[in-house]
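See below for the structure under consideration.
Only one protein chain is missing; all other protein chains are in place.
And then chain A:
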Amino acid sequence: MSNHTGDLTISQPPGCTENTVTNETPPAPIASTKGLNADLVFKGVTAAFAFSILVILALMALEMVKESLPTIKAFGWEFINSSDWNPVQDTFGALPYIWGSVVSSILALALATPLSVGTALFITEIAPRKFGGVVASLVELLAAIPSVIYGLWGVLVMAPWLQQTVQPFLIEHFGFLPFFQGAPYGVSMLAAVFILMIMVIPIITSITKEVLLAVPQSQREAAIALGATRWEMIRMAVLPYGRSGILGAVILGLGRAIGETMAVTMVIGNTPQISLSLLSPAYTMPSVIANEFAETTSKLHASALMEIGLILLAVTLVINVMARLLLWGMTRQAAGGAK
């Protein structure tokens, strides 16, 4: 596509191209606007759109760094190393929020990945095509539910269920482990993990499904020809082929989980503490921003929330770049395999 446009531009007078696209050189030849080519306009407009995204991102990052300078100066590394978050005293340490975000997202992924990969395998390899299609669209439907609905369901239905049924059971039978100690409040790290798990399943499932569909049929046929059962075929021919793509799906899911605000805020209990126990309430980075930003008490408070945003942006950016690289690797591999 881009090559095609490039060919067209070369056929135009060079001055004209530059003018319409970059507006840099004096407007001498632009008098001939009648020759204005729709392709050129299109190219210019789309390029402007693409660059505006970069500019917006850069400006956002710049503004956030600028706004968080007061806390960066005041606390330095202590900001991400301290647990003391006290708006009244103007001391800020973000460690419990970072801990809450990272732990809740990773645990949610640990639970969601096997479920999602299993679902995707069922859709692509096992179910009859029509039935698989129904399951796939139902899973995608989950992604369309607004997160506040998940939050409401979480706090009104799931949290009481956890409190009355699941958590007492865990305390009784696994209470000797540090992960299941304390009182059953319902709202807890566990609740956040469950909510996030449900929210990332559709993302991981649908991407994994596409990845598995990209596995060439010849792979499967070869495995079956060698006498493999269906399970052996999936294990030896399908999954290894889609490995990097599935990893990319998981990382996109992580991006979604770590940035989720509303649903998590409603079920996690909003208590900035670092506890090994999954039953105790916790707090996440997006939640504290959403909770406290509207009513910040001091400049330093606002700056601290900005710095949390900056940390979140950095984490999300790293995750996205990783996902891009992996997906890129997958498509190249798939294209190579098809040849």
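Assume contacts are C-beta pairs under 8 Å (C-beta built on N, C-alpha and C of every residue); 3 or more make two chains touch, one makes a residue touch a chain; residues count from 1.
In the analysis below, contacts and distances are computed from a predicted model.
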| Name of the absent chain as recorded in UniProt (options "Phosphate-binding protein", "Quinol oxidase subunit 4", "Transglutaminase family protein" or "Nucleoside ABC transporter membrane protein") | "Phosphate-binding protein"
| field | Given A:Asn37, A:Ser82, A:Asn270 or A:Thr316, the one touching the chain that is not displayed | value | A:Asn270
| task | Sort through A:Pro70, A:Gly186, A:Gly255 or A:Gly309 and give me the one touching the missing partner chain. | result | A:Gly186
| request: Return the single residue from A:Ala120, A:Val139 or A:Ala159 that touches the missing chain. | output: A:Ala159
| remark: Touching the unshown chain, chain A contributes residues 33, 84-89, 155-156, 159-160, 163, 183, 185-187, 265-266, 269-271, 281, 283, 287, 290-297, 301
